[in-house]
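Here the complex is missing one protein chain, while the rest keep their positions.
Right after this comes subunit A.
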Amino acid sequence: MSETLTLNKIVGQKGISTAEAANRVSDLGWTPSYVQEAMTFPTDYKISKVPRDPMKQVLRSYFPMQEEKDNRVYGALDAALRGDMFRNVEPRWVEWMKLFLAIIPFPEISAARSMAMVGRLAPGEELRTGFTMQMVDEFRHSTIQMNLKKWYMENYIDPAGFDITEAAFGKCYATTIGRQFAEGFLTGDAITAANIYLTVVAETAFTNTLFVAMPSEAARNGDYALPTVFLSVQSDESRHIGNGHSMLMAMIHDPSNHQLLERDLKYAFWQNHAIVDAAIGTFIEYGTTNRDKNKESYAELWHRWIYEDYYRTYMLPLEKYGIKIHHDDVAEAWDRIVKKNYVHKTAQFFSVGWSFNFWRIEAQTEKDFEWFEHKYPGWYAEFGDFWKWYAKLSVPGEKNIAFNADVGYVYPHRCWSCMVPCLIREDFCCDEVDGKVYTYCSEGCRWTHKVAFAAEYEGRATPAMGRFSGRREWEECYHGWDHADAMVDLGFVRSDGKTLVPQPHLRFEQKDMWTLDHVRGNTLGSPLRAFRALKPGAERDAAVAEYRKGYTINPCN
């Protein structure tokens, strides 16, 4: 018997088909005639076609399906505790979750909010159920992640950093990078934000690294909770990707949209690369203790998820609609990962800055070195000494690595666009926007600020496009502050009022822990202020040339 036996069949009761149900439901909308809806979130795009709903699902099957998924997640969390998961979990891994889980609930809920924007823009109501499900999904993701974080806080050896999580999210230089990711979903041109940046690029391309690669690494570190939650989160993504794709298809046939599509695909890809690869690459490569040489490195994962699955199977086919795909950016991102050590330099920066963080980072050791050298030949020559220095300087009373001239590390400029520092020195650049000088990690980021986020694009007015704002250089917020005072202001001090939340090691004895006294006496400064103080012309050019040359880490013995 091939057909499934259902109660309806037994009693001979015919229901309506799912497709029919979806059609009826999509007929709930109408065009208002008494009061017009205000175009509260404008776009410069034209959406002339009605986007089609590829999913054909209705809420009465959606809610029970999601409840069932939830039951499995919460059941697995209970089982993990019964199985004493935390006895065997790797603290090196869980510490990075303090950063990751401080960031991610806000991007998630931002995606929920952005459904308001596409919901009203899409002509017809066929996609409304899809947007509704995505809105509720993202509410699910945000709160289920807050729950996971609370669960770590309750059960992991060192809860400090989890306990201040949303306050830390507002203050830390690293979480701001994640906020750039999220604010991009819901501010500015509604289609740029909620369709291209969020759905067509972030969800379609990058959630695999976030929600599939991360869970695998978690499991290798004895963490079975994160995979349970995040694979469940990821199982919602195919619907979101479907929503995004059908919106895209409703616009792509109109050539007047092509210029903007090219701009936004370029902007979104480059920002996602700069932000997601920096963060997730670091978590996966440096947050793990598993050094199995047979597992894929982040670079290998990237090649599979981003290059093959996204670039080759999703982006390239868009060319047949006459869209120019920025092949060179994809190639450049790949080079940054495999040749220019983007991830390694990010992890190095987070570690130099350990004493401004709200999580612990321990040193990489010989066993790690071997794996890195195997996966990234040449790694040891560039980073080996640095990590030896890091281990050596992890003892309280040693001179803090961020201010220690013996090491040879030079504190970087910050990129005004992606907010990751300008770590690939040779790619450093600067430009003027509205009469002010800004620094960037790459040409892609310079273009993003100066060209993409502007009132005009290639001669075409773009009145709906957003702008970069706020105090985007974190260092400027504490310019002239003593390090210890900044830590107090940040709130990254433990409950005894003196021990720091961050530590450069995983030693859990009080005597090994750094306190405010150990970091007092160093003054923070804004690299951008210093740069702006240089005279335009020869003086500034010389500084750029000098920065691009880079630095050398001194041997550590």
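In this section, contacts are C-beta pairs under 8 Å (C-beta built on N, C-alpha and C of every residue); 3 or more make two chains touch, one makes a residue touch a chain; residues count from 1.
Note that in this section contacts and distances are computed from a predicted model.
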Per UniProt record, name of the chain withheld from view ["Toluene hydroxylase", "Serine/threonine-protein kinase RsbT", "PadR family transcriptional regulator" or "DNA-binding protein"]: "Toluene hydroxylase"
Selected residue (touches chain absent from view) among A:146, A:325, A:451 or A:544: A:146
Option touching the unshown chain, where A:99, A:164 or A:333 are the choices: A:164
